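Each remark here refers to the structure printed beneath this line.
In this view, the complex is presented without one of its protein chains, the others remaining in place.
Letters A and B name the chains as they come in the text, with residue numbers starting at 1 for each one.
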Amino acid sequence: MIIAQRKPLEEIKEMVASYEKVLVLGCGTCVAVCFAGGEKEAKLLASELRMARQMEGKSTQIIDHTIQRQCEWEFIDPIKELVASVDAVVSTACGIGVQGMAERFEDKPIFPGVNTTFLGMPVQPGEFVERCQACGDCILDLTGGVCPVARCAKSLMNGPCGGSQNGKCEVNPETPCAWQLIYDRLAKLGQLERMMEIMPAKNWSTSRDGGLRKIIREDLKL
Amino acid sequence: MSETPFEPEITAFVCQYCGDMAADSAGWNRISYPANVKIVRLPCTGKVDVHHILNAFEHGADGVYVVACPEGNCHHINGNLSAKRRVTYAKSLLDEVGVGGNRLEMFHVTAAQGDEFARIAAEMTERIRALGPSPVRRAMGKSSG
Partner (left out) sequence: MSGDNGKELVVGSKLERLLKAGHFVVTGELGPPQNADRSVIEKKAGYLRDAVDAVNITDNQTAVVRMCSMAVAKMLIDLGIEPIMQMTCRDRNRIAIQSDLLGAYALGVRNLLCLTGDHQSFGNHPQAKNVHDLDSITLIQMVRQMRDAKKFQCGEEIKGQEPRFFIGGAINPFADPFDFRPFRLAKKVKAGVEFVQSQLIFNVPKFREYMKRCGDLGLLDKVYILAGVGPIKSLAAARYMATSVPGMDVPQEYIDRMANAVKGIPQEDKKARREAWEREGIKICAEIIQQVKEIPGVAGVHIMAIEWESAVPEIVKEAGLLPRPKLEA
């Protein structure tokens, strides 16, 4: 899922400083599951903003609401009136949701309440780790199900580099070396010979480098 | 100093199996504690949400504390530990807002510790009295006046 992290209050306060009535809009999907911008977090942020603005003698008309997804029109459209009733919106959705809102409500300032951080999973409660970089050309079949693009600090296709020590990455001794993980996993699969194959220079044109990515599915079109 | 002495408003979230019974114990043993403390009884402090804590401050509390069972002795196994982590997180939010994380605290007592319950109430009342009114409450006073 998409993992995000709440922005510091100071930054959000600054964004909405000149607006009287502000809606904190939570998103009930990815950011709710990673506890960054779901219903509870939207309530917390609204409460924080009210207290902070109260202390500054400013308007405390900060309301909160949460919709299931801010990345799909069908969930955004029903809150048209609510959005119309406020001066600005702080969206605690990921960057996709913030842009969905901004596209739908062109004359309304929509501010990001979270930093969209990565595609990953909670490996244990309270610990979220990156797993995928959406490079557009998955090679997990070759790397024992461990992604070197997202999990190696240098996105090496032919690792591990000389900085792999005791299974850890030299960039951060708490991070497992992705290529050590690949090596261990291939050993378990009885596929260590894959490590001997040279992986060619990756084609990055399917990644963000190739420009805006788009998928068209005629079968789904109305 | 012409103002009337400041009497803090304090909200205590207490577990029904320990904090609340400790309050009872204090009663039976005729141990008095400051009247500043308003008690919110919960089935377990694991029910304390960060939002409840912020809500109390937003509505004018000068201080908040949570009274849970001793560690390792929660009636619901580990609700008290959840509460402890949430209190730590809520402290960071209160610092961020400017209310001050030191207006919030976590305590553990057993049902029999009426004296400890009273001591905690007195300690928090003194702490908050020394800190003065919460900045939120102060601001509320201004805007209403």
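In the analysis below, contacts are C-beta pairs under 8 Å (C-beta built on N, C-alpha and C of every residue); 3 or more make two chains touch, one makes a residue touch a chain.
Because the structure is a prediction, the values reported are computed rather than measured.
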Query raised in the report: Any idea which chains on screen the missing one touches?
Result: A
Query raised in the report: Which of A:19, A:111, A:128 or A:183 sits in contact with the chain that's absent?
Result: A:183
Report summary line: Residue positions on chain A contacting the omitted chain are 153-167, 170-171, 177, 180, 183, 195-196, 198-202, 204
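Criterion: only the chains that are shown with their structure count from here on.
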Report summary line: Cα centroid separation, chain A vs chain B, in Å, comes to 36
**Report entry** Touching residues on chain B, where the partner in the complex is chain A
**Finding:** 49-51, 54-55, 57-58, 93, 96-99, 135-136, 138-140, 142-143
Requested in this report: Name, in rising order, each residue of chain A that touches chain B in their complex.
Outcome: 8-10, 40, 43-44, 47-48, 50-52, 54-57
